[in-house]
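One protein chain is absent from this view; the other protein chains keep their places.
On to chain A.
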């Protein structure tokens, strides 16, 4: 029996080529998109699962509340780990990694001299928690000696070639370390480090490591087997609340620690601050999953629509089979089986396409996803299940309709629409509405994402980031002579100004506090400190609202002057910029020798707010002042002409001041562009998949319109004989579809409005969801539908009526 079904199925496919093509193409597109998305999503979910005993490892993060609101902080105070290890028996081991600004250090081994990024100070227990495989040396005591360093296999190759470097010396910023081990990096590890140095080498003062408020350490715990983590977390929360009670009252700052499962770190930390793990975003993963399901549904609905529309053509077969003795179940099996066959063919094509497109996806997402079709039997099983699922999903309803035909009616010959139960057009229309609703949803999302991303890139940030060369100072000599270094840079006619400081836009900024003396009291506020020089405002093109810039003529500016931003005016309670002028501010300096020293100064100016962080972050209180001890980075503003000569000049001067270090620079606008890489990629992905979803939907609509035109051929013929114009006929045939698209628009708009608003909430600075987005989406959906449908309608309308009437 199966053989017979199969034969009929194949012959049907061949006989109705157009129908088969539309269905197979639609399903293939849909399935390919689904497979690619599935591979991507699966890959995203693989992070950190390779680590032995990973299910017992947790990261502690902090929900920290202060005057600026609630933030999730990845780094926590050092005492968190210490306390967990000492006072909580459920804890087996803890390990900390000290947070440091993104900064590459100079390494030297023999003749090789290179900058290396991504290295950290860690507790010696690091490898007890993250049991990475070692190539050389042993994991056990790798970090016991303060002078030891452990490096990655890649880094080892860069410095020592194929030799075993264990025991060899490696200079880090001129300081000698001995290589104790070489570990293998794992692409699915959330910590992509190149080298690790024992915490003991960081020289942290004893009192600082006892701190309950210095949020500087990524802290991990490995709990004992069978430990109750919820209880542990609850108890630890209590401990933290107790220990931080004093400054909770004083500074209105509260800590609330959480345990995060190791395998959740990659996807569920998107909104964490100061996190340096390799992060994905569960929102995007979910969005892509939804899109994949949408596309698959659209493809299946196409099939259902076309198959039911086409069922008239197979009515006779059903009648004959029934009169011969086939029962309904057998017919159901037959027709569903045919769909499964179709799905199977589509799956074969999509597997090929997936192989073809995977390299593209990999290149685009910087991943190394493979399609383990031949190595993993689960994949085959899944594909098999997918075939059956799609076959049943798409085939069940048409099979139900077909097998339900009454043999007497369909065999009467000249069957017309009365064979189809009344609800069919409803269903078909319903499915078209759902398809278009999904398409309109995607179009609106694509438009909103596009506009927001464009906004991120183009928003006036309040400073000029063009033609600013940017680099850190290196070597003692340069730090000591930065003033004359700056003057020599300015010798070049191509360089218009130079600023040295710490806290440039797009780069690390220091979060700290500022004290406002008021009514005999000292009020403490959180504030970002931008350490500047006399040329900072000029170099970045900041605008002063009131007051003046720092001046070399006024000697007190160096030690007793502050400039604040507009947000600070509000946050610190001055009311208006004018009233802020002349107010006193106090700041506990970063002087290690004299920890109690206070810098006291007056506000001499207010700058217009500018975005020194990404647009995800709200503007904060910022205080600009001169503090040469913290000078670190150099920003060189160049004139547009002759940039190459100017860079050359900077390099020459650099080499005179600090020849031991190669210069490493970038441009401020580039690093700003990189901040929105994830959004750029999201934008591209949403567009691609929207295009796929729309194409698949259009394929179906095209087929449906073809059937409608076919069915109404005689009507059209008669109307034309009676004098209808081509335009009138096209309108007649397109009217129904236009109505459906309009209904879709009505359904999709509020849904899209809701979800896109949700997404935009992530950004502190965002576009308004204008009405026109919905208008544009609606008009484009309508246009797409009209073009698709009118192709068929026009064909029907210009056909010779005599011919179509004669064939009836």
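Structure notes:
Quick note on the criterion: a residue touches a chain if its C-beta (ideal position, glycine included) is under 8 Å from a C-beta of that chain, and two chains touch if they have at least 3 such contacts; residues count from 1.
Assume contacts and distances are computed from a predicted model.
Looking at the choices "Ferredoxin", "Sulfate-transporting ATPase", "Probable tRNA sulfurtransferase" or "ABC transporter ATP-binding protein", the name in the UniProt record of the chain not drawn here is "ABC transporter ATP-binding protein".
The chain that is not drawn here is touched, among residues A:90, A:114 or A:411, by A:411. Set against the missing chain, the residues A:246, A:327 or A:652 yield one that touches it, A:327. The chain not displayed touches chain A at residues 1, 4, 7-8, 11-12, 15, 316-317, 319-330, 406-408, 411, 413.
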